[in-house]
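Only one protein chain is missing; all other protein chains are in place.
Entry: subunit A
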Amino acid sequence: MQLIQQGAEAKVYALTFYGKEAIAKERFPKTYRHPVLDKKLTARRVIQEARCLYRCQQAGIDTPALYYIDSNRNIIYMERIQGCTVKQYLLNQTDDKAACDGIAEKIGTTLATLHALDIIHGDLTTSNLYIRESTNSLVLIDFGLSFISNLVEDKAVDLYVLERAFLSTHPNSQALFDKIIQVYLKRSTTGKQVYARLEDVRLRGRKKSMVG
């Protein structure tokens, strides 16, 4: 096993799993957290992640295929996506408007489908979106903070998290994010309510420059 990344949550190793290119995502104990709290959080997140991956897969959203879960060691084995992150993609193609629009279309559609399933991703950033090399389809990864909820609030916060990730990582990308929202509104039945709530959340996020 070869360590390919240490994210905030887990260490990711590359390996072959019964002949397939795979990754092992190990949630190692976080020593800064109280052990009781750490165990609870970790176990919960492994289960949530697996559950959400499975749900997405069933609904036809492109996600890494789930291979095996080692619940004792908190390791999930899954398919290794061949492709690049949207973050990388956008940094390379900032000038190509058609490419950017295409990616926005894909993100908006995927998010609408995701939320229709009541799955909240919880950590939508451009590093957690991949583009599959072989099919060019958008792959959602890292369901480590995901959960199931039908609340408009949770969906709005999900979009808000993405917006913030977009604007902090890719300055001047507001237009791109707006495009994503447009597509989302078109594809989602509850889109209007979610958008209305998103505007509330934005205000909330902006006001707390000092309230105490």
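Observations
Here is the rule we use: contacts are C-beta pairs under 8 Å (C-beta built on N, C-alpha and C of every residue); 3 or more make two chains touch, one makes a residue touch a chain; residues count from 1.
The rule is short, and it goes like this: contacts and distances are computed from a predicted model.
For the chain that is left out, the UniProt protein name among "Mitochondrial distribution and morphology protein 10", "Vacuolar protein sorting-associated protein 29", "N(6)-L-threonylcarbamoyladenine synthase" or "Translation initiation factor eIF2B subunit alpha" is "N(6)-L-threonylcarbamoyladenine synthase".
Interface note for the absent chain: among A:Lys20, A:Lys40, A:Arg73 or A:Lys97, the touching residue is A:Lys40. In the full complex, subunit A makes contact with the omitted chain through residues 6-9, 28, 30-34, 36-37, 40-41, 122-125, 127, 145, 157-158, 160-161, 164-165, 167-169, 171, 201, 204-212.
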